[in-house]
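Only one protein chain is missing; all other protein chains are in place.
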Amino acid sequence: MSRYIFRRVLQLIPVILGASAIIFFILSYSTQDPVMMLLAGTDPTPEQIEMTRQQLGLDKPIVVQFFSYMGGLLRGDLGVSYNSGRPVFQEYIARFPATLKLAFWALFVSVLISIPIGIVSAIKQYSWFDNFGMTFAMLGVSTPNFWLGLMLMLLFAVKLGWLPSGGYGGLEYLIMPAVTLGTSQAGLATRMTRSSMLEVIRQDYIRTARAKGLSERVVIIKHALKNALIPIVTVVGFQFGHALGGAMITETIFSWPGVGRLMIDGIHKGDRPVVIGCVIMLCIMVSVVNLGVDIFYAFLDPRIKAGYTK
Amino acid sequence: MNINNDLILDINNLVVHYETMEGTVQAVNGIDIQLPREHTLGIVGETGAGKTTTALSILRLIPDPPGVIKSGEILLDGEDILKNSEKKMRSIRGRDVAMIFQDPMTSLNPVHTVGDQIAEVVRLHEGLSRSDALKRAGETLEMVGIPAERSTEYPHQFSGGMKQRVIIAIALACNPKLLIADEPTTALDVTIQAQVLELMKDLRDRLGMSMIMITHDLGIVAEVCDEVAVLYAGRIVESGTVREVFKSTMHPYTEGLFNSLPVINDKGARIKPIPGLMPDPIELPEGCAFHPRCPYAFDKCTKETPELRYFGETHGVACHAYDQDGFKLKRRG
Partner (left out) sequence: MSKNVVTANSVGSVSLKRKKVSRSSEIWMRMRSKKSAMIGLIICSLLILVALSAGFLVDYQEDVVTPNIPERLQGPSMEHPFGTDSIGRDIMARMIYGARISLCVAFAAVIFQLIVGTLIGAVSGFYGGKVDDIIMRINDIFASIPNLLLAITIATALGHSIINMVIAIGVAGTPGLARLVRATVMSVKDQEFVEAGRALGGNDRQIIVAHLIPNCIPPMIVEGTLKIARVILSTTSLSFLGIGIKPPTPEWGNMLSGGREFLRVAPHITVIPGLAIVITILSINLMGDGLRDALDPKLKR
């Protein structure tokens, strides 16, 4: 098992390296010249421009820049923000707790909604509850979360005044962002739970379980759900990885000071080190969470575990 | 019909339909089965004849929807289980009546150990503690010829034949009065088939169980069963002791089944398959469902459904041909 994990981590390295390279090269060929953005408002002489370029290391060949950047990444050095002058890594770490908090509570909301609705919809296929649940899920996957967030804000902050419209603080600040992100994740997760459960409850071993005289509750929870969980965990894990990397849209709407907003602000300000750093960190987060999900499979399905240890 | 205390199972006029979007599937159309204690009944027929539906009815496990038990009574130990509450039914399943399913590869839950899957049924019905139940699971495994240590293994670590043994262990863990085996050996290799069959016979005799053996293999019937019922399109067309049905076959369909078997000691003989296919259970032909394929069919067969009538104590046959005096199947001549 630990050998498997080790191997998977090793396999992750080229993927992260490759993804970082893609991101780095794409963003380095940006049409926006960071030097000009940095010096905007002043009236720079060509010498000033050249000097800034040298200071930023942008005069070197792109490949050299990339490798020195990757070297920095390994040491936790993602360069310095053009705007604040602070190390990008520090800024990222400073924003990370807010993102973690949002991602966790969104996951909570999503699981709380999707798993029960998905299970009941599958058991009572084609019932009114199923229709209702699937309509909800369909609306969930079809509603852009920026709009959902704004509508919640319109209702609960503007009209009713129950919740603050944005910012960071106690529970009242968390509710709307978590619900916005969680509900939009729940749509897909509900559909996945239902289809996975439908697949499993048709299996012969469910009939065996019923023939033992087990109650329907035990049949569903002990025998069906554990088998149905793998695709569900995949989807939920994927969504959690994304949210952990920064829920750009939700954070933007509610002025939530997470890494997603750090990145979007960076884009608007042409702060290239911040953007590259955030995007690469996000990719790493997603990959690591996916790896975690893969390892978690082993605890769900002994066949997968057997495959790992081989 | 008077209640007979010697019968473990007494099914009267059972009708089961599946109501689907395409139409009503008439799976079982008025079946009577009487099974004396410690006897073994073979139910024979082609795929779709209603064998599995009949078996699942006894456990009341017909998938509903679309399946509906339209009428009839199923007396288990003299008690009509169709009147039972679902809760009462659950206490019968796995304790009084156990079932072995056809495909061992898919009938065990892949994410629980086999020991757990056996212990579960013991804990449920006998209220044993977890550790006692696991010990019992080990003993049951030994009984079916699997070392008790393997109870901590998962189904994927067992071969097909071994899986079927595990399923038998699950079924027998609570000493059921009645065991229903639905084609228990169809999915297995021939050599393994013989072993599993031998095991089942042995355990049945040792535990004094009654058994229903569902199969399409007449050889298995001859080997394991006391009585046999031949099913066609949801009806019993012929029933009796194995000897009666095998030695003095009376129904044209049963005859057709025997003629479909290769004969080893007569190399010149050709297999004579029954022409045509099973009728669509949504649109059963009028009259006797077998008449379109029956070489003896005459007018009446297309109009009236034949009732089972008895020749002697136990030998029943549902065929109009016996209205004609001195009618005999060709096979017997």
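Descriptive notes on the structure:
Per-chain residue numbering starts at 1, and chain names A and B are given in the order in which the chains are listed.
The definition used in the following text is that a residue touches a chain if its C-beta (ideal position, glycine included) is under 8 Å from a C-beta of that chain, and two chains touch if they have at least 3 such contacts.
Fair warning: this is a prediction, and the values are worked out from it, not measured in the lab.
Touch with the chain that is not drawn comes from one residue among A:F104, A:F146 or A:F296, which is A:F146.
By the touch definition given at the top, chain A reaches the unshown chain through residues 14-16, 18-19, 22-23, 26-27, 29-32, 138-139, 141-144, 146-147, 150-151, 153-154, 158, 242, 245, 248-249, 252, 264, 267-268, 275, 279, 282-283, 286-287.
The definition used in the following text is that only the chains that are shown with their structure count from here on.
Centre-to-centre, using mean CA coordinates, chain A is 53 Å away from chain B. Interface residues of chain A facing chain B in the complex, by the touch rule stated above, are 203-205, 207-215, 222-223, 226-227, 300-303, 306.
Residues 59, 61, 89-95, 98-99, 101, 103, 106-112, 120-121, 124-125, 154, 156-157, 167, 170 of chain B touch chain A in their complex.
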